[in-house]
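And then subunit A:
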Amino acid sequence: MNAFVIAFNRTFRIGWRHPLDSLNPMAFFIIVTSLISITFEGGSLATGDGLAIAVLWVVLLLSTMMASGGAYAQDYEDGSLEQVIAQNQSLYVSVHGSVAARWFLCAVPIVALVPLGAWMLNIDTEVWWILFITLIPGSIVFTLFGVLGATLTLGVGRNGVLLALLVLPLYVPVLLLGVGACQRSANQEPFEFALIGILAIAMGAITFLPFAIAALLRVSQEY
Partner candidate 1 sequence: MTQVNSSTLLQVSGLEVEVAERPLLTDFNLSVNPGALIEIKGPNGSGKTTLLRYLAGIRRAHRGSIDLRSHSFAYVGQKSGLNAALTAYENLRWLTQNADQNTSETELMRVLSELGLKSCRDMPVGSLSAGQVRRCGLASLLALKARIWLLDEPLTSLDESAIDWLKGAITSHRASGGGAVVATHATLGLPDTETIDLNVS
Partner candidate 2 sequence: MMEWLEMGGYAAYVWPVFGIALIFVIVVALTPRFQHKRLIEALRIELEIESEN
């Protein structure tokens, strides 16, 4: 069977058995969004305000990072990672499967909550579709970088802050392009450049980051 399918099935099944790993970031997303809208004097954030879009993106970024930060930690602990490496499956393909499953588990539920967040933050309904279009590739990149950060810090105890330090700078371009595209669209200005930019970054990340992740997984066994 294909290494992609095997890794996808396994990661998805394990994630399904740990629903809290997906639900906690979702709860985090809702709570932070509502806290922000409360502090803007009872949700008086002006409609069409660019700030609301930026807030939504940043909260989504943080939730996805939280959700994907635990990737491979269990596999590393329980020895299934060494089984994958020992049996010489294509680690690159396997990483793809695993990341795809993780995206479905951790990022898709949060992206699905975006209408709720956008409604709480008073974002114009006309902007919602562009939010979705940019957030889907954006969340893929966030997940990939999150998994990269997780593999960088594999076996390092209590790695929450370290993960944030490593990963957040890498999130900057996608964040800027995504927020910019949504804000421009809200102002009826052209935003194609940003959309193309996000897609290009997503393609690059999908192609190359799994190589880095695979290399890090392999070396994590060479202690």
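Everything that follows uses one rule, which is that contacts are C-beta pairs under 8 Å (C-beta built on N, C-alpha and C of every residue); 3 or more make two chains touch, one makes a residue touch a chain; residues count from 1.
How were these candidates chosen? In short, all candidates are chains of the complex that A comes from, given by their letters.
Computed from a prediction, not measured in an experiment: that's the story for all the values here.
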Subunit A is shown by itself; which of 1 or 2 touches it in the complex?
1
Subunit A contacts candidate 1 in the complex at 1, 6, 10, 13-14, 17-18, 74-75, 77-80, 82-89, 218, 221-223
